[in-house]
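Missing here is one protein chain; the remaining ones are kept as they sit in the complex.
Up next is chain A:
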Amino acid sequence: MTNPFQDAKLHDCRDAFTNVLETVGETNENIVAVCNDSVGSSKLGGFKDKFPTRLINVGIAEQNMVGVGAGLANAGKIPFVCAASPFLTGRALEQIKADVSYSQTNVKLVGISSGMAYGELGPTHHSIEDFAWIRALPNIPVIAPADRHETAAAIRWAAAHDGPCFLRLSRVGVPDLFSQTHEFVVGRADMLQDGGDLTIIANGVLTHRAMMAAALLKEQGISVRVLNMATVRPIDADAIVAAARETGAIVTCEEHTTFGGLGSAVAEVVVDRQPVPMCRLGVPGVFAHTASANALLDDFGMSPTAIANSAQALLKRKA
């Protein structure tokens, strides 16, 4: 079996996040970080050492945290509000709606250890609803980078962008997919490889698994297009329509419930503009059992082999 990431080193994207934050913080003193007793888990120790007064730790109080972020934005600051994704998005959802989305404040929401990164800590600590929750709100680009370089580029974009956004980061190690000079364009899918038989669309920790599945399918003579869809909203509808037209079948993979996430966002475009058979992989609307982060992805049918098998099954439905 050819594994494109056989000897690849795995990287924790949180490091890329804080490296960039510390760098842009040097030149732009309006950059501040807000957190909820999560200096360690958000890897903000370095930022705190460099800019002690610009790290605002409100304690274990997420609603307050997001409100404080909105107030800081009002005062001209550029707050990166960082917390474990379930507590940021779930606990403070109404603050995100009214104070960030509706008020259009320049708040960067950074969901740390999202998806099922917390593994055995269980469903209270998993954040597999956040695409659906935040995607339902206007004005907030929803972004799930796939490797450290895309993470760094997305953070640089966020720091320069005037307006809110939601960056969904993991803590689970991923191999490099992009080069260090990768440019992040919000709302643009990146075609990692072209192919004609079907398209796999993924983001976050699933993109490299999609690439591995594509390598397996290639051995079986199936040519796969792989799209990294980092931005879930606004979604790259043109890339989806082109994929549907040119490859005729689409598999989506996400570390999220299949209710309302990436697969749903893609399906919305497909039914509106270019109907083709689809298969949406993700967590099938259940709370996860006890297992590690990567084992959960495997258990929910998102090992490279299982993704390839789902793709094979989908091809049979292709007209």
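Assorted remarks:
Convention: a residue touches a chain if its C-beta (ideal position, glycine included) is under 8 Å from a C-beta of that chain, and two chains touch if they have at least 3 such contacts; residues count from 1.
Quick note on the criterion: contacts and distances are computed from a predicted model.
Missing chain, UniProt name from the options "ABC transporter permease", "Quinol oxidase subunit 1", "Transketolase subunit A" or "Xanthine dehydrogenase family protein molybdopterin-binding subunit": "Transketolase subunit A". Of the listed positions A:Thr23, A:Asn57, A:Ser103 or A:Asn139, the one in contact with the omitted chain in the full complex is A:Asn57.
Interface note for the absent chain: among A:Gly46, A:Gly122, A:Gly173 or A:Gly301, the touching residue is A:Gly122. Mapped onto chain A, contacts with the missing chain fall at residues 37-41, 57-61, 63-64, 86-87, 90-91, 118, 120-122, 124-125, 289-292, 295.
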